[in-house]
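All remarks here apply to the structure that follows.
FYI, not all chains are in this one, though none of them got moved.
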Amino acid sequence: MAFFDLPLETLRDYRPDVAEPADFDEFWAATLKEARAFDLDPVFEPVETGLTMVTSYDVTFRGWGGHPVKAWLTVPKYGDGPFPIVVQYQGYNGGRGIPQQQIGWPNYGYAHLMMDTRGQGSGWLIGHTPDPVGSGPQHAGFMTRGITDPAEYYYRRVYTDAVRAVETARVAPGVDGTRVAVGGGSQGGGLTIAAAGLCGDLVGALPDVPFLCQFERAIGLTDADPYAEIARYLTVHRQQEEQVYRTLSYFDGVNLARRATAPALFSTALMDQVCPPSTVFAAYNAWNSADKDIRVYRFNGHEGGSYDQSVEHATWLRSRV
Amino acid sequence: MAFFDLPLETLRDYRPDVAEPADFDEFWAATLKEARAFDLDPVFEPVETGLTMVTSYDVTFRGWGGHPVKAWLTVPKYGDGPFPIVVQYQGYNGGRGIPQQQIGWPNYGYAHLMMDTRGQGSGWLIGHTPDPVGSGPQHAGFMTRGITDPAEYYYRRVYTDAVRAVETARVAPGVDGTRVAVGGGSQGGGLTIAAAGLCGDLVGALPDVPFLCQFERAIGLTDADPYAEIARYLTVHRQQEEQVYRTLSYFDGVNLARRATAPALFSTALMDQVCPPSTVFAAYNAWNSADKDIRVYRFNGHEGGSYDQSVEHATWLRSRV
């Protein structure tokens, strides 16, 4: 049914219990420490794109396990640099695409780093980053890779990459590394929350219709992928429910939002069956900053505010940096 | 089935008979003359967008019937102007959107005029141009508005608008009006063909997965909208088949392609059930210029080459202007 989730008035104050493991902070501290044992080793290689008003770089940095992760850096040629930068994460099954697509933020006067998502990039937007790590039996897709153990879960590697992308942005050419914001939609919104929960000193966070929040509710509320990948996995691995939810608790956007202190502008859509609005509000209401706001698109599905939300982004960020 | 249309080798030489009314040229000459009886009256109103490297204008010109038609003009702030310009037409149900979306061609060093499609702009991209003309009984959608009479057919107005948009581009601020190209995907591809068939002196035409070509084959080959709107209309108006096809013959992209002399770069996709590849090749093979090429995307549906095709566009056009 059209409005399938809680009414908006209820959502405004929706603050569900989401289990948080006792060693949540240790887990992430250890994970990041382990990753930082590898040099970040950022490489920014200029590429010829035919674009006349920006400079594009093919970026490689060391993410989780020291694995090379690709990104595109795009810097305005005109305006007063060094520029503040927006680090962007991609939606599920998409990759970083091509450099000619990365001109949105630069045309607003920001540098922009579009991170590739390891292993993804074959569904709707091309990617170039391998995920050189195998897994136990998994359901098709990325949601259940290594899901029986937080240490082996796919998103442990991706969240770590997201943090390392912020570190890469700080040292990128033409960039003012003290002014870094993060953003993205759907999976990219989930990664935005993760990055904001795991990095300090961000000037803004822009999660749109974020995925990866309040897994238990999401799985019981929607039949839509990618949340449903986990449900289908559990139809076969009937004994692993507790184990799976334990793993997911280390990655739940609600737990990460509790640790995020950057100013934030969220968005959600009330007919979004992919990332139900209650799960988005769960993260939004947990966000640990008074400087936060959320745009609600009543009649939209997972496309959310789309290009209208992009204008909101630009206006909101301009007022800060 | 996956490859549902003719094999590629056959498509290369596919030149079907498409009926052309004896008074085709008179019809269009009269139509344009009638439209030009109204002053073009182009207005270019600068708008504030937050974009730092382009200048945006809210454009109004007089299209068919002297009706005001909206567009966005976007001109690079940097580089050596006056700039050549690409006039773009939109896909079915979409409108001109917002000015912040129009930065693709300007970032390649071209001015850009995005024409609104009258009455449309409520399906996936916002539009702002009314179609102040009613119609007889019609099927939902735009395909059957006035379909019983070429003089009253919806696309008579839209094709005319497309020509007037070219005329508007020629006099736009910061633009070199002698170097105008046209382009668009799907319905926008059909309008590109129409503009190229009805305007001389274009430096290029870029129709992607074009719609509005070889109607009779398309309607018998695919159940997909919007071609199927016509079939559904005829399920009720069983006696109007001949009349409907007569009307459509004045608007068939194959007949317009025969009159188009600009250099052209087409694209098509072999799994495109919305605009089947044979109907695209019918127009391509009829195109009246030796300087033409077509990109074939074998595994894609109606999305065609998407962002990869955009890069093809830029490279191809750069080599000409």
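Descriptive notes on the structure:
For clarity, chains are labelled A and B in written order, and residue numbers in each chain start from 1.
Methods note: contacts are C-beta pairs under 8 Å (C-beta built on N, C-alpha and C of every residue); 3 or more make two chains touch, one makes a residue touch a chain.
In this text the structure is predicted, and so the values were computed from the model without any measurement.
This structure file defines a homomeric complex of 6 copies, of which 2 are shown in place.
One rule holds for everything that comes next: only the chains that are shown with their structure count from here on.
Taking only C-alpha atoms, you rotate chain A by 180 degrees to land it on chain B; that is to the nearest 5.
Those residues of chain B whose C-beta lies close enough to touch chain A in the complex are 50-54, 76-79, 97-98, 100-101, 103-104, 106-109, 125, 307-308, 310-311, 314-315, 318.
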